[in-house]
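Take a look at the following structure, please.
Shown here: the complex without one of its protein chains, the others still in place.
Per-chain residue numbering starts at 1, and chain names A and B are given in the order in which the chains are listed.
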Amino acid sequence: MSNSHRTASGGRIDRTRSVTFTFNGKSYQGCAGDTLASALLANGVHLVARSFKYHRPRGILSAGSEEPSALIQLERGGHTEPNLRATQIELYEGLSAASQNAWPNVNFDVGAVNGLLSKIFVAGFYYKTFMHPQSLWMKLYEPLIRHAAGLGKAPKEPDPDRYDKMHVHCDVLVVGAGPAGLTAALAAARTGARVILADEQNELGGSLLTSGETVDGLPAASWIAKIEAELAACPEIRVLRRTTAAGYYDHNHLTLTERRTDHLPRGAAPHLSRQRLWNVRAKRVVLATGGHERPLVFADNDRPGIMLAGAVRTYVNRYGVTPGKRAVLLTNNDSAYAAALDMQAAGIAIAAIVDVRTAVNGPLAAKARAAGITVLENRAVVATEGGKRLTSVDVMPLAADGGGVVGMARTSIACDLLAMSGGWNPAVHLYSQSTGKLRYDEAAACFVPHKATQALHCAGTCNGRFALPDCLAEGVAAGTEAAREAGFTADAPLPVPRAEADAEEPLRPLWVVPSTQLVGRGSGKHFVDFQNDVTAADVLLASREGYQSVEHLKRYTTMGMGTDQGKTSNVNALAILAQSLSAPIPQVGTTTFRPPYTPVVFGALAGRDVGELADPARVTPMHRWHVENGAVFEDVGQWKRPWYFPRAGESMHDAVNRECRAVRNGVGVLDASTLGKIDIQGPDAAILLNRMYTNAWSKLDVGRCRYGVMCKEEGMVIDDGVTTRLGPNHFLMTTTTSNAAKVLDWLEEYLQTEWPDLRVHLTSVTEHWSTASIAGPKARDVVAALAPDLDLSADAFPFMAMKEAVVAGVPARIFRISFTGELSYEINVPAYHGLRLWTEIMKAGAPHGVTPYGTETMHVLRAEKGYIIVGQETDGTVTPQDLGMDWIVSKQKADFVGKRSFTRQDTSRADRKQLVGLLTQDPTMVLPEGAQITAQAGGTVPIPMLGYVTSSYWSETMGRSIALALIAGGSRMIGQTVHAPLADKNVACAVVKPVFYDPEGVRLHG
Amino acid sequence: MLLIHCPWCGPRDEIEFAYGGEAHRVRPADPSALSDAEWADFLFLRANPKGVHRERWVHAHGCRRWFNVERHTVTHEILRVYPPGAAAEPDAAVAEAQPPQASQQGVRS
Partner (left out) sequence: MANAVDLPRVGAVARFASAFAVPPDRAGGALTLVEMIPPGQINLRCDGHDPRAARAVGGVLQGLLPVNANTVQSAADVTVLWLGPDEWLILTAPGQEGAVMAQLREALTGLHAAVTDVTGNRALLRLSGPSARETLQKGCTLDLHPRGFRPGQCAQTVLARAGIILHQRDDAPTYDILPRRSFAEYVWLWLSDAMAEYNGRAISG
């Protein structure tokens, strides 16, 4: 291993295991345990990206999930994934990554010309620059912007990986495994509570992996290992590494995304899901999510080589990487001093610590000075130099109020690394998603949790307590308390681990570093949001233009709207806004935090609900036969129903015509198993039917069937079907296929909430029965062959009657009802004999030419008879009267659901849309369903529309096309001519009664 | 995703339930006695409070029983679940609900 920027020893990487990877086509070596970012830095690569808008060269800012700049396109083909943070990509053998948003490459990017045009790319530039003329927006501006500004590329191939989900419950969920999270998890787990500890990193320890501080007298690594071992010994602990808590939802429901194989070469573990989305329901949550360091806002603060001080410390201590040879630190607080000391120890020359505070005398500063580091007080970096890599910084003294600089003289310091610290923000993202309220802490200049609304505790840095001893103590307290609230206490409470921390001096907020020029003047850019290229000047301009609410500012400037959601920029931006408004920061407030904490891949959200598992395909017991006999299927809700059964060489039209002829002239059979069936029992069953159906049920004889229509209270039809009286207190209701569950729920709602006094029990038997409908003039012959003992004569077994008999050896219920207008028997057997019934029908019917038919033929045949289909002739705005079915609405019953609404003004209008039949003048013309109907052909636009076609077919029986339509005042227009204006022609139609075939119903009763 | 305590089956995820709108809207015993305006009010007008709402839910994928829920429409905190026959407790629940506190699993009683 010969990395130009690798320390000689130290860090948590495995120096014995070299890992080869490519970046922008060039091969590099890293170590096991590296991230892509640390491996690139070890090779001296800082320039990794071009910025979103100006295409400025960008490096690596951070060492974690807050990274705004180093966004990477990982892998190629179906495995490719855009916008990944190099700081979170674990290195694996063969990894291939590339820069985004650069053409032809990241070193020479044509788009960088945008930087020269930056005066037009100010806040709200889309709204200002591309407004006029509006016609050019879709054709020119939008595609141009999309091409020029952007992130990575979405894959074009299907995702080859598997994803899954897990649903778990726990007593305590701890998010974050730093010092606070580890102690919280251990304190809770020792009580016997069910604990989940989740951390987004590949190893536990959080900030201790960076700081290497001593705990309980042990070096950080040893202490972490000890706690891990103690956790593993607890009875009910689940530790999830590489797992990001992405969302915090209602009632302590959190989603975690676990990256199970992303750290392995692609395809290395095909049996495992690549990522797993955990749905966790926690009795208590402990948020120990740590914090994010803030950048400082100064001119050209975005050059490669400018990094967060804490991140540099992480690269040095955790990864054994020196991101530069000679460094300057710029800070407003003490934490950068710890970083400087570790950097120096790793061999980085420290040119100076530039501190904006007027006098720095704390213990950390003393240590730095003792180590020979120059501390420049009351000064700031006001400019930087260097194209693709930082070469020097300019330092000037600050005025007493920090609002300006003193004099014009600049001191230039040569350096290839600038480590900056603007203080720390607690990572309150999940806390805020939980709707917890924040408070602004003036001393630490950050927002901290204030008042929780869900059952949670915050601990450590997340709670605004930055020092290690405080983190450890808060972790123990939060874990213990969370477990206690969930009902668990430990026999021996966990003692608070011992640790020490140097006292820190107060920070000095300096939201924009001043210079000799005003912000926005000159060529220097003060970046606030690195990902979306939003500068301090943009924030100030937006404020001047009146965008003074932080939510408006966000949307106008796009500040915080990148994939990083402004983790490093939001507080700086709102502080600059507050300054410009001379308002206190808490008054400006934060924007709303929303899930996910970091981006979640679509695959993880879809989980395994893809392909044939995307939605259940419900199948009937006869399904196997249909498949084997070439049925083409139609989706009806989730059901797969045979649509038609084509023979070799037949088109759909041919097949349907043949099936129609078979039913009208011979015999056909339909799988009607999908119809909903509700068993209704109880002494008040008939009363319930009387109240729910529009017609009367009390006098229906046992063994007889009746058709019914059901309405909602507003009088609109919701379902129809045949109900049969099986006994004095026993009915069987059938519903339409798609409304089966809805109707049962509807009946139960009334029974349970309005009429609990009715003694009725409802049981769904939809799936218990399998149904074959045998229809046609020869239906009787087929049924006679199947049930030789049954008297099928019209006198013994009339239309609308039901008999029980053994059919093909199986006890069955036979209903003589019809949806085709032909002599018809619906045979019901238990589902486990459904396939046998069907095959026996095919056998017994063979001599009669029995023809299986599908839903299309069923639709044609019923339309010939003018039978409605709920959902086709109705849409929730149609009354029985509109359908010409006044006959089914009882005048005698005092009340039923819907009755009162039939006398409302709206439902009694004469010009309501009413069901009619339409016959096109050209009998071969089949109207498209949904075609609008007008009174005249042509005329002045807009032409008043009378209604629309609900059903339209070629009727083989009639030898011409037929259609049903809902037309305003249609029942009084029989005999008139109306028009269907189509795209290419106008079709004249005669309005007729909506029955085309056998209006007397002779065939039904045969 | 809410966690709803079915009065009969216990705590279950929201996906097992279906929402049934405002509770305690009793169907008039004799709708024909109502004016069109009164009937329209029954059909179409519902409360939409910012605060405590009493509403009906059904455990659609469980015991299929309907019940009533008092839910705070801002925080989604569920203050009470009770069977459909039981009377609402006016005022007491509303007073309790301001402002909602973090309670175990968002459910009391």
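Points worth noting:
Convention: a residue touches a chain if its C-beta (ideal position, glycine included) is under 8 Å from a C-beta of that chain, and two chains touch if they have at least 3 such contacts.
As the structure is a prediction and not an experimental result, all values here were calculated from the model.
Residue A:Glu804 is the one among A:Glu157, A:Glu804 or A:Asp911 that touches the chain missing from this view. Touching the chain that is not shown, out of A:Asp401, A:Asp491, A:Asp615 or A:Glu1000: A:Asp615 (per the contact rule at the top). Checked against the full complex, the one of A:Thr35, A:Thr384, A:Ser770 or A:Thr874 touching the unshown chain is A:Ser770.
Touching the missing chain, out of A:Arg326, A:Lys388, A:Arg759 or A:Arg960, is residue A:Arg759. Screening B:Ile15, B:Ala33, B:Ala47 or B:Ala86 against the full complex identifies B:Ile15 as the residue touching the chain left out.
In the complete complex, the residue from A:Asp164, A:Glu505 or A:Asp538 that touches the missing chain is A:Asp164.
Contacts to the hidden chain, counted on chain B, fall at residues 8-10, 12-13, 15-16, 61-65. Along chain A, the points of touch with the absent chain fall at residues 164-169, 194, 271-273, 279, 281, 608-609, 612-613, 615-621, 623-624, 627, 639, 674, 679, 681-683, 759, 761, 763-770, 804-806, 809-811, 830-836.
One rule holds in what follows: only the chains that are shown with their structure count from here on.
One simple way to say how far apart two chains are is to compare their mean CA positions; for chain A and chain B this gives 27 Å. Residues 1-3, 13, 18, 20, 26-27, 30-32, 34, 36, 39-40, 42-44, 56, 58, 60, 64-66, 75-76, 78, 84-85, 100, 102-107 of chain B touch chain A in their complex. Interface residues of chain A, counted against chain B in their complex, comprise 167, 249-253, 279, 281, 283, 435, 452-456, 485, 713-714, 745, 748-749, 752-754, 756, 894-895, 899-901, 904-905.
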